[in-house]
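Notes to accompany the following structure.
Of the protein chains in this complex, all but one are displayed in their positions.
Chains: A, B and C, in written order; residue numbering restarts at 1 for each.
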Amino acid sequence: MQTFALLGAGFIGRVHAENLAAQPNVDFARVFDVDASRAAEIADRYDAAATDDVDAVFTDPAIDAVLIASSTNTHADLLKRAAAAGKAVFCEKPIDLSLEVARDAAAAARAAGIPVMMDFNRRYDAAYAAVHDAVQSGEVGQVELVSMTTRGPSLPPIAYLEVSGGQMRDQTVHFFDLLRWITGLEPVEVYVAGAALADPAVAEVGDVDTSVAVLRLVNGALVQIDSQRRIGYGYDERIEVNGSVRMVEAARHRTGFVNHYGPGELRTNGLDAGWFERIRGTYRKSLDAFVDALERSAPMPAPLDDGLRAQVIAEAATQSLRTHQPVAIPEGL
Amino acid sequence: MQTFALLGAGFIGRVHAENLAAQPNVDFARVFDVDASRAAEIADRYDAAATDDVDAVFTDPAIDAVLIASSTNTHADLLKRAAAAGKAVFCEKPIDLSLEVARDAAAAARAAGIPVMMDFNRRYDAAYAAVHDAVQSGEVGQVELVSMTTRGPSLPPIAYLEVSGGQMRDQTVHFFDLLRWITGLEPVEVYVAGAALADPAVAEVGDVDTSVAVLRLVNGALVQIDSQRRIGYGYDERIEVNGSVRMVEAARHRTGFVNHYGPGELRTNGLDAGWFERIRGTYRKSLDAFVDALERSAPMPAPLDDGLRAQVIAEAATQSLRTHQPVAIPEGL
Amino acid sequence: MQTFALLGAGFIGRVHAENLAAQPNVDFARVFDVDASRAAEIADRYDAAATDDVDAVFTDPAIDAVLIASSTNTHADLLKRAAAAGKAVFCEKPIDLSLEVARDAAAAARAAGIPVMMDFNRRYDAAYAAVHDAVQSGEVGQVELVSMTTRGPSLPPIAYLEVSGGQMRDQTVHFFDLLRWITGLEPVEVYVAGAALADPAVAEVGDVDTSVAVLRLVNGALVQIDSQRRIGYGYDERIEVNGSVRMVEAARHRTGFVNHYGPGELRTNGLDAGWFERIRGTYRKSLDAFVDALERSAPMPAPLDDGLRAQVIAEAATQSLRTHQPVAIPEGL
Partner (left out) sequence: MQTFALLGAGFIGRVHAENLAAQPNVDFARVFDVDASRAAEIADRYDAAATDDVDAVFTDPAIDAVLIASSTNTHADLLKRAAAAGKAVFCEKPIDLSLEVARDAAAAARAAGIPVMMDFNRRYDAAYAAVHDAVQSGEVGQVELVSMTTRGPSLPPIAYLEVSGGQMRDQTVHFFDLLRWITGLEPVEVYVAGAALADPAVAEVGDVDTSVAVLRLVNGALVQIDSQRRIGYGYDERIEVNGSVRMVEAARHRTGFVNHYGPGELRTNGLDAGWFERIRGTYRKSLDAFVDALERSAPMPAPLDDGLRAQVIAEAATQSLRTHQPVAIPEGL
């Protein structure tokens, strides 16, 4: 049994709270939020103790693990505190928008030897896991071309985009991680073309809402990732891995199987409305994997360094977007 | 807020218990089972009180509603007790395998004026609801041909079949209800051909495991329902309604969207493993509809008489199976 | 090389003419039609000789084979003339609407020992052939339930229905043949429910436009065949064979792969407009099989007796429709 504190009681914090409460090997003991009333609301619901004093969490010897679900700019600091306090960490992405700050926090965690897992929950999507397994089993042969799509239904608020770090660091980064995980291959170069098509305000804050990234993997294979912030037909993400002998794909996720037939036409279910509908089931599975690894003192399934590595790639991609040139991705962290 | 007692703590009772505990307008107060330890297990989990004395439930003035999820042969008796005690009832199918006994219990409930809803949960399946809505909206025009399929992955134990009432009363009956609900039309005649193909023991207990039922609706339309107990490719149920101008279908429910491409071949996800995987989500929605109707003192969405009517059709179907002749379905209850 | 005469220059005759002209092992020499101008039109196009005198065809020693594509009521007579003249025959269905007349003509052909192939061209549809092969290979295990659908886009003229022999003999009969061919099993009993829903005039000429046939095969398996003359969503035919271990189907045939995605909705290609679009490719393959068998002096792929047997089943189905009772299908021809 692992005793948990949840750090952050916003939207994604509530998702994690429900999962912590239902996880059989978790004692969901504490909830922290800078907004005391938000913390209290969750704590009441799940019989946990609320606090707006994060020190109370880290000094509590009963706490085994913290789940960092607070705003992005607090992740690195909380990670360092957890390192100092010797608590295990389940951490929402990213570690920090600044690669330097992220590296510094990661070094602290590494030095302290605490178990840290990044919540790369898409790895727990049944379809992506099936693609991973097929590629790793050798079913497709040598990987030659990977195609990834990530498209959301609406532009986030411009105020959010301004502090998001840009499309590569905020949206495409999830697929940089999936790419490494599925293929087991490191990307060595990236070129990104981007455009602000949904709203001129996106360009004014120095970002893009539509982009195509082309990467080259260490084995010579090519990768294309298209990212869009606002599309008109729902939420669309998919992955296709074509190898030297076969191809496997996690195709678009339709919401049902109701078919309306008319003259010359079939009308059927479209896609999920948004990212949460598409991947909500993965949060619980990701948490389960963390708890299971803690219980078995096993290596972390999505270790902190994977989070750092995805950020290194996003950094090079952002540079390509700015310089309009292909950029070599440095090795290591 | 409605205070509930759960009657029956077996497999389906546990499903209902989880839903009762999570329903915001339900106070889940009591659990009854003839096996005290089974009752206690659920009660402990959800902070309810356990009992193996059903009178304790019916004499408790705090209880507003009972959820009958005990073994089939106890439904009618519990329904009559609820009528006598003035409790609302959410009742698993069927009322009783004997149409006479079912009619008697229904009469008592009717006389007492208690709200009773049959748990015809498939009506709350998103796909079937979409077919219902399309047909009721007039999208398909006049209904002309309805095709229904219900196929399970494995033969139930022969001991179960022996007391099940036979395939029409036990399996096909759900689709007799869906047929009436989706089309809003009464069937007037039925012919059933059946066979015991999966195991000779099925025939020995006087039952069939494979059947095709043909019904004629009051407007002249035709219906075909195929029912199989044991198929080799998972769990398959679907409904197709073809009208004078268009067609709508709830197609097979595949479990995912992972595609493996090889030379001349695409391999992809198959069907659900069993009925529970296919319709588990509908139990909660069905319960929600009951609670909502209670809260609003509104008419019951799937009233007791619909349960009785489905049994009347199943009775005629069983007779056709035995006599090898088309059988007229009597009007009314 | 086989020298052919085409008998009948109507719509289906023109289809056969194009195939005869393109078949490398056929010398397309003569065209007969009672309407000399229709015969001449085809003859001119393909450098054949036209005639409205059928004797000129049968007395021509150069003719090896005749293709009977004239109106149904002439088939039996032409077949007998071919038997007398010793010509091979490729014969459109049916032999005759009267089973007695058909038997008589078949007896003559049999006595003369001429090669006769029925144009059961659906056997040459790639999808149905794949289902046949899967079933015959044992892939599905023992056949347990066969589902067939045959639905056309519009009601034929009432004048045609009046002389068509009724829906069983005219439409469903093709699937009686496919059923025997795919499963290799004889049906032993049939029950048919029918209705005239598209037009009251259908009932006035003693026919139905919508029907469900239930058959029992000699191994105990069940079969359901739904037939509709007029549906609103194009042309729909499909076959599904469920066995003791797996299932195989020839699903609906959509016309393309263009997808239009909008909010919550996918709009895509519907079905073929009519039967000709669906199966046009099969006529040539059927002819090829006949020519190939002639060239190799091999047994006929779809022998005359298969035509007779399908009619025997259609006869019993028609009787069931009239008597409203299940009817035993006699063995043999």
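In this text, contacts are C-beta pairs under 8 Å (C-beta built on N, C-alpha and C of every residue); 3 or more make two chains touch, one makes a residue touch a chain.
Since the model is a prediction, treat every value here as computed from it, not as a measurement.
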| item | value |
| --- | --- |
| Among shown chains, those touching the left-out chain | A, B, C |
| Contacting the left-out chain in the complete assembly, out of A:Asp226, A:Asp288 or A:Asp305 | A:Asp226 |
| Sole contact to the chain not displayed, among C:Met1, C:Ala130 or C:Val218 | C:Ala130 |
| Contacting the left-out chain in the complete assembly, out of B:Arg103, B:Arg254 or B:His324 | B:Arg254 |
| Positions on chain A contacted by the hidden chain, ascending | 140-142, 144-145, 147, 151, 191, 193-195, 197-198, 210-212, 214, 216, 220-224, 226, 228, 231-233, 242-247, 324-326 |
| Contact footprint on chain C, counting only the chain that is left out | 126-127, 130-131, 134, 139, 246-254, 256-262 |
| Hidden partner chain, residues of chain B it touches | 232-234, 254-255, 261-271, 273 |
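In the analysis below, only the chains that are shown with their structure count from here on.
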| item | value |
| --- | --- |
| Rotation, 0 to 180 degrees and nearest 5, that superposes chain B on copy chain C via CA atoms | 180 |
| Inter-centroid spacing, chain B versus chain A (mean Cα positions, whole Å) | 41 |
| Chain B and chain C, separation of their C-alpha mean positions in angstrom | 42 |
| Rounded Å distance between chain A and chain C, as computed from the means of their C-alpha atoms | 58 |
| Set of chain B residues in contact with two or more other chains | 246-247 |
